[in-house]
Each structure stands twice: as C-alpha cells, then as structure tokens.
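Only one structure is covered here, and it is reproduced in the block below.
Only one protein chain is missing from this complex, and each of the others stays in its spot.
Then we have chain A:
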Amino acid sequence: MEEQGGVRAGGPGARSSATAALARAGAPAIVVADELETRYRSGDTEERVLVLGVLDRIAAEHAAPDLVRSVGIDLVRDALRTNDPRLVAAAMGPFAGRHLGDHDWRHGVVKLVFMGVPLAGVARLDERADDELARMAEDLAEEREAAGRPIPDDLRALLPADASLEKGR
C-alpha cells in the first residue's frame, strides 16, 4: 500500500495533506514552484482545484514570490482553458484576483457567466470590473437579446450603468 505521511494514497485526506506540504516554510522558490506545477500537472481535477486554491497563500507567504507567481499564472491560464466549471471557478479565486492580467481575468469572468457559475466566488470582482468588462458584457447581452434568450442576473450586474438594453426580463 502506497502511503504518504500515514495517509493512504488516493484515500480520504490524502490530497489535502499532500497539498499542505506545499506550504512548507523556507523552501526555495524554485522548489515550491516545481512542486506546485508537478502537483497540478500530475493531479486529477480535485487535486488541481486544491492547488489553485493554495496559490494565493503561497505566493503571499513566500519570501521570493516572483517564480511562484509566474508558475501560478501558467496554471491559472491552463485551468481557464478547460470546460470544467470546478477548475474555472477555482482559477478565478484570490490569486487570479491579485495577479492575473486584465485581459485573461475579464475572459475568465465572462466564461463563468457562460458556464452559469455564480460570480459571487470571483475574487475582487467589484474592484476589478472595468469599462472593458462592461463593454464585453453589453455585447453578450445584445447577442442574448437578439437570440430571444434571457439575460442572467450576473450578466446584468456587469452591464454599464447606461446600458440601453430592455431591462424588464
């Protein structure tokens, strides 16, 4: 039986104990970055979600955060390319809120709207929502309206204040 720190591999608690090891204080940035990347790339979806979830804390706590940050951005962009709402939602957490570039971040927000995932989980949404995101939301709402499809509340909330769309639905 393969064991890691007394926890059965693949058994309950294994993922969180493995991912907790990532936070080991004092490890050089390159080790931490490599560990994050390996955990993510070789992990299943649940483990990837956990890795995405610890990125922000690790980047914040590490003394030399640049390398950790750049690996984190690669992993977030990878997760944003998937079609799995669990990964996309996890990718748009606090780490992306702080470090992901505006272009990718806006696409992440709109992707969640497409997936029907509530935007309540998007870190720093109010702070980062800008005119360009409002413009994207308005274009999307226009398409939905032309198609005779409803405009979800989360999308409506992103619209510019002066949006000329029919408001009633």
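Going forward, a contact is a pair of C-beta atoms (placed from the backbone, for glycine too) under 8 Å apart; a residue touches a chain by one contact, two chains touch by 3 or more; residues count from 1.
The rule is short, and it goes like this: contacts and distances are computed from a predicted model.
Taken from the listed names "DNA modification/repair radical SAM protein", "Methanesulfonate monooxygenase, hydroxylase beta subunit", "Hydrolase TatD" or "Raffinose/stachyose/melibiose transport system permease protein", the protein name that UniProt assigns to the chain not shown is "Hydrolase TatD".
For chain A, the residues in touch with the chain missing from this view are 41, 77-78, 80-83, 103-104, 107, 110-111, 114, 136, 139-140, 142-143, 146-149.
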